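Working notes, beginning with the structure itself.
Omission of a single protein chain aside, the complex is shown with its protein chains in their original locations.
Our next item is subunit A:
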Amino acid sequence: SVQAHKEEDNPEKMMEVNGLSPVPHSYDYDLIVIGGGSGGLAAAKEAAKYEKKVMVLDFVTPTPQGSSWGLGGTCVNVGCIPKKLMHQAALLGQALQDSRKFGWQFTEEVKHNWMTMTESVQNYIGSLNWGYRVALRDTKVTYENAYGEFVGPHTIKATNKKGIEKLYTAERFIIATGERPRYLGIPGDKEYCISSDDLFSLPYCPGKTLVIGASYVALECAGFLAGLGLDVTVMVRSILLRGFDQDMANKIGEYMKEHGVSFIREFVPIKIEQVEEGAPGILKVTAKSTTGDQIIEGEYNTVLLAIGRDPCTRKIGLDKVGVNINEKTGKIPVNDEEQTNVPHIYAIGDILQGKLELTPVAIQAGRLLVRRLYAGAATKCDYVNVPTTVFTPLEYGACGYSEETAVEKFGEENIEVYHSHFWPLEWTVPSRDNNKCYAKIICNIQDNERVIGFHVLGPNAGEVTQGFAAAIKCGLTKEQLDNTIGIHPVCAEV
């Protein structure tokens, strides 16, 4: 049964008791944020700074395998944070191998324990979840672990895990519900496959794994699983890393192939069956070629789906309040002030149409939006020249245009590409690959040879890219780059 929130009766009195300024039009809250992820929490905390009465609703619908997690959203719980930690675990494995060449002597064989790593990672995530709750409580942001949906223009229904419903009203809303992994829609997918939502808290070692997909999620996961010593195969329908510079994407694929990851190209799975139960069990995957009639089968302990993510916008009552969404993709179109077609409803983060799906972008968008709403600021979020990094075994950092997009936009004759292979000094002694690391910049000849694209493939690519991103934002030209003396001996000097 529905229970009206008691504050609805006398909101102004409640406001004065709490020492906050009265909320207009007798709404319960100035702002309700739906979604407690990177964007949602940043926006809520920012609004609290301006003494607004804010509520955050965060709820994780468990995965088909039953996984769930605490406050903080995808990045903290099942995304960037655990991913980078496990990537690091894999890199350390490599470092141990290299160390022998640098003189370290150890006789025991080095093995990896999945449970030890997972427990440590989950423990850290738990401390982050708790930290967010303390931060919200400390800044007087009300947090409810409940699923929010619109039931009226200014009213949200929040349902907690026990099924209890409460109604809350607010003057404004920010939708920051993020995305969840997409399933294939073939027999056996939900029953037997796992996704990134399950991988980072998997209570058993995944064993021989088939990763389906060629997104950065697929390649990063395949990469660290192989780095931990597991037998990994990646099944790709067509190209790797769609949307990224394809020259770089292919180099990443080549490197992974040479380092223990098998690829099955131009096949799609059509059926997943269980051969043996267990943790992990044995699954049989049947796949069909995209170019012919060939059918192949394979057996794996674990099948990890990483074919894409879908926005959580279909079941939050947007139709009831008239917020437009792209029916095909579920994404929400917004203007350059993150406002939906309904003036008092805003949206930020991965669910936005045509914007980058990155944590720092969501955080920046959330903070600037709130400052515009409550602090009289006018700065809008700048989505151009946002740097990113893919944490595949050979890391890839990029900022600006890919080569293809630059050619398309400016014309091949108007751009100049400067590139170089490099051999990290640290790789020389252990005799690691001497022609795999690579860097290139794309310049616009017509604009003073301005650097419009930066790409680097090598260790610590993320760290290297960040500084160049700032330079690009300042309008870096090739000449300025040439005039900058390098630091030696580091990869970034190339």
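In the analysis below, contacts are C-beta pairs under 8 Å (C-beta built on N, C-alpha and C of every residue); 3 or more make two chains touch, one makes a residue touch a chain; residues count from 1.
Here is the rule we use: contacts and distances are computed from a predicted model.
Participant: What protein name does the UniProt record of the undisplayed chain give, "High-affinity nitrate transporter 2.2", "Large ribosomal subunit protein bL21m", "Sodium/hydrogen exchanger" or "Thioredoxin domain-containing protein 17"?
Facilitator: Of the names offered in "High-affinity nitrate transporter 2.2", "Large ribosomal subunit protein bL21m", "Sodium/hydrogen exchanger" or "Thioredoxin domain-containing protein 17", the absent chain's UniProt record gives "Thioredoxin domain-containing protein 17".
Participant: Can you say which of A:61, A:97, A:113 or A:127 touches the chain missing from this structure?
Facilitator: A:127
Participant: Which of these, A:138, A:258 or A:319, touches the one chain of the complex that we don't see?
Facilitator: Answer from the full complex: A:138 touches the omitted chain.
Participant: To test your reading of the contact rule: which positions on subunit A touch the chain that is missing from view?
Facilitator: 123-124, 126-127, 129-130, 133-134, 137-138
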